[in-house]
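Note that this complex is displayed minus one protein chain, with the remaining chains in position.
Chain nomenclature is as follows: A, B and C, assigned in order of appearance, with residue numbering initiated at 1 for each chain independently.
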Amino acid sequence: MSAAENKIETKKITIIQAINEAIAEAMEADPKVIVLGEDVADREGGGVVGVTRGLSTRFGDDRVRSTPITEQAIIGAAIGAAIGGYKVVAEIMLMNFTTVAMDMIVNHAAKLRFMSGGQTGVPIVIRMMTGAGISSGGQHSDFLEAWFAHTPGLKVVMPSNPEDAKGLMLSAITDPDPVMFVECTRAYFTPYETPVKVAPIPLGKAKVTQEGTDVTIISYSEIFLRATAAAAALAKDGISVELIDLRTISPWDRATVIASVKKTGRAVIAHEAVKQFGVGAEIAATLQEELFGQLKAPVKRLGAPYTSVPFSGVLEQAFIVSVAGIVAAARATLA
Amino acid sequence: MSAAENKIETKKITIIQAINEAIAEAMEADPKVIVLGEDVADREGGGVVGVTRGLSTRFGDDRVRSTPITEQAIIGAAIGAAIGGYKVVAEIMLMNFTTVAMDMIVNHAAKLRFMSGGQTGVPIVIRMMTGAGISSGGQHSDFLEAWFAHTPGLKVVMPSNPEDAKGLMLSAITDPDPVMFVECTRAYFTPYETPVKVAPIPLGKAKVTQEGTDVTIISYSEIFLRATAAAAALAKDGISVELIDLRTISPWDRATVIASVKKTGRAVIAHEAVKQFGVGAEIAATLQEELFGQLKAPVKRLGAPYTSVPFSGVLEQAFIVSVAGIVAAARATLA
Amino acid sequence: MATTSYATGANAAQPDAATQIEIYRRMNLIMQNDEASRKIIRSGRLMMPYYSQRGQEVIPSAISVNLNDDDKICTIYRGIHDMLAKGVPLRALWAEIAGRVTGTCKGKGGPMHITHPASGAILTTGIVGSSMPIANGLAWAAKLDKSRQVTIANFGDGASNIGAFHESLNLASLWKLPVIFVCQNNRFAEHTRYENGTSVDQISKRAAGYGMPGITVDGNDPYEMYAVANEAINRARDGEGPTLIEAMTFRFFGHVFGDDDFYMTKEEKSAAMAADPVPLYRAKLIANGVATEEKLAALEADIAAQIADAIEFALASDMPPLEELTRDVYAEQGVA
Partner (left out) sequence: MATTSYATGANAAQPDAATQIEIYRRMNLIMQNDEASRKIIRSGRLMMPYYSQRGQEVIPSAISVNLNDDDKICTIYRGIHDMLAKGVPLRALWAEIAGRVTGTCKGKGGPMHITHPASGAILTTGIVGSSMPIANGLAWAAKLDKSRQVTIANFGDGASNIGAFHESLNLASLWKLPVIFVCQNNRFAEHTRYENGTSVDQISKRAAGYGMPGITVDGNDPYEMYAVANEAINRARDGEGPTLIEAMTFRFFGHVFGDDDFYMTKEEKSAAMAADPVPLYRAKLIANGVATEEKLAALEADIAAQIADAIEFALASDMPPLEELTRDVYAEQGVA
């Protein structure tokens, strides 16, 4: 790293601020970028956790528009406006509420480019938050990224930190296709030292945040922070972890993941979503095929047990993949 | 097999008739079994392909009820009536239309037992048809079983032939929990010699339809028929295939699949749904973990390419997993 | 059938004295319970998303005295008042809110998913609009059973703009289901004012689009609320089908605990609080000679004691054991 690079100007911001800045920069750069969703305008507080705060004041009520509680109409309006030449950032307050707009997302946003033979495209970003651990119970906490990754035409992005959130959001907004942008509530509020200027981070590229030789841990979103903690714990025992933050779930960065596991021979995949039929399955299935005979241990998957998100704190904590769980899984690959 | 068993009385029926018979038998046995959906009553023709034909005439319009085009209200009515003591068979005409009822299916039917601490259960069967190959295009042909298998609380059943369809439907109706019952349109119309009396087939149990030693082929729904044809083709070349019809996708029969692949050392999984993040990923991920070091080749997955279902016949045929594709994959595991 | 203004004047049903007092008891229970809830969250002894019902006490109290134990209700995250009015026991309710194994749902549902079938309290949903389609199903079952049971579907003004509202009212009208749609119009949906989310000045006007009677009522007036509910419930029981009731009210304390109300004017909030329906009704009962100050004070003290007992019970209860995490996913627990 050059001296100049070491002197990058930084400041402490949260993911909330990072996404806010990214949208603001995109709106500044392109008058066609518009925002809609429930309570997103400043009259309604700029979003329930403030992700869009200040934007309507700065860019006008026409470009940042609060909606009724009407998710089908929100995504429909986003799709139509996108076909009409706009780049739309639509908020669905919580990921579980995509269930009332699935037709718009899956049958329309995802398919229109293909079904029209490339005549119409849908450059929209659908932002949503989710995650267990804040006592929201069964209907407000699910991670459903595997559904969207299974849906051709959608991209799925899940940042773990402010810098990535900003850079990925910048790319998501200029991307010509629909992007599901999934934000974990638990990771929202922690400030991180972040470059003041963040360049767009290309979608589909994972980030190797730590090189290592014994085992590769692949994760994303808030669980990636736990994976990082697990790697630190393992390092104390002399276990060298290569850490990959997937960042984009679809299309996922097969090349980076395969290269890493080819080197380490061992892999652990951790996510918050239910393990069964989750994202980890696709990665494990790919690795066993691409690296047959080269793996030193079975690919381990960690995810939530096969159950709804419980309310009671003790159960809720047990539901979420833990640092200890990741450590144990990594150890198991070395046993 | 005893002589008596060899003399089971049979008749030629299609999957349509088999499901019709199963629902009729269940309605006969239990006055609490009721049916609803668009055009399901005889006044409206007994279903667009006739699966429920005759039922309203036989059991009355109260028990077999046509609805408006209102999928949220259909599933909501099914859930409420189920909590109110009924066993409800609800039809969502095509699998893609579950997208307008996902909240009811995923946030409610699947979760209410858990979220109520076991106080309320939702014994409903959601029937739907789907499948490419009949020129229905991008919004009428998707296989979305991976979504539902990833949703704790749902069961997912996908028969390939009339006997299984009947036996599984009988179990689905008496099951205390919500069952997604997925019917492939391409498999609907072919008559098969089927026992006149079919006992309920337990959910969660796969069927080994052919024993073999070289490679296990795992499939379900109409693609299982292609797998069967592939096995026959492979047999001509002296390749001994063990054939598993999964029948239930969630919970899937891990024990049977693992035991088979443990024996053969090779596995091919084939389904119509998009390969990426599909059901095959979960099975492959499980096999590589459970049988690490015992596999003679990587587990092969076959599914649709990452694209929407195309209209044009040439593309549509290329979209669907073919017999030749299965044969080639099986051979590749033996290469 | 067009939007009707009915249940008024001489034909309106009137609650007898005992019922008037019972309505008050339920209102006071809801009010005290709400205060205790906010207090305990403020104290840091319990953490949960809490949707205060303060100001909306009349609606479920005046409705529920017209219901039998086996009548059903479906409600939403802001639904603890509906649950209490329907008779969900305080101890089990508080234990659920506290995430204890002694809760209605063994602590697995929490405040947003209270369920207590023994009280007819079938569903609390966190998804806007979703109480309605499921209420239809309960009503359909009752109709098939010829049981004369009715189902109440509670929801907010904001919910009247979502698809499930439309599908549910159409189906209920078409099938003449014994269901009553109760829109608790507190004039805000989270931070959005009524008129910024809803394209019609009265939600009850939408009933005409389903050939269903619709009425807007002062949901803070126990007498009017009672009369309107009584008529709608009787119609439903008699097989005459559903009604849409828009009950006008106001929530005093923001959408969710911690919300700072910036989107309300001080004037409208203080006007609403000045017209607090609980003390107003209390004064009326005494002025009309329906109850004495002493009687109401005793009743209130009794409620206070019950709430204190319930909180104590809840906090002394065990957390659910870890096995509960994967129980109740399927009926045959432990599958998969």
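Methods note: a residue touches a chain if its C-beta (ideal position, glycine included) is under 8 Å from a C-beta of that chain, and two chains touch if they have at least 3 such contacts.
As the structure is a prediction and not an experimental result, all values here were calculated from the model.
Q: What shown chains does the left-out chain touch?
A: A, B, C
Q: Looking at A:L112, A:I218, A:V261 or A:A285, which makes contact with the chain not pictured?
A: A:L112
Q: Which listed residue (A:T120, A:Q294 or A:Q317) would be found touching the missing chain in the intact complex?
A: A:T120
Q: Using the touch definition up top, pick the residue from A:A18, A:I34, A:V48 or A:I92 that touches the left-out chain.
A: The missing chain is touched by A:I34.
Q: List every residue of chain C that touches the chain not included in the displayed model.
A: Those residues of chain C that touch the unshown chain are 161-167, 169-171, 173-174, 196-201, 205-206, 208-212.
Q: Residue-wise, where is chain A in contact with the chain that is not depicted?
A: Counting over the whole complex, chain A touches the hidden chain at residues 34, 62-63, 65, 67-68, 70-73, 75-86, 100, 103-104, 107-108, 112-121, 152-153, 155, 176-177, 204, 250-251.
Q: May I ask you to list the residues on chain B that touch the chain which is not drawn?
A: 38-39, 43-45, 48, 66-72, 96-97, 99-100, 135-140, 276, 305-308, 310-315, 318-319
Definition applied: only the chains that are shown with their structure count from here on.
Q: Measuring centre to centre with CA averages, how many angstrom lie between chain B and chain C?
A: Those two chain centres are 40 Å apart.
Q: Report the inter-centroid distance (CA atoms only) between chain A and chain B in whole Å.
A: The answer is 32 Å.
Q: In chain A, what residues contact two or more other chains?
A: Counting only residues that touch two or more other chains, chain A contributes 96-97, 99-100, 137-139, 276, 306-308, 310.
Q: Any chance you could list the residues of chain C touching two or more other chains?
A: Those would be 105, 107-109, 113, 125-127, 163-164, 324, 329, 336.
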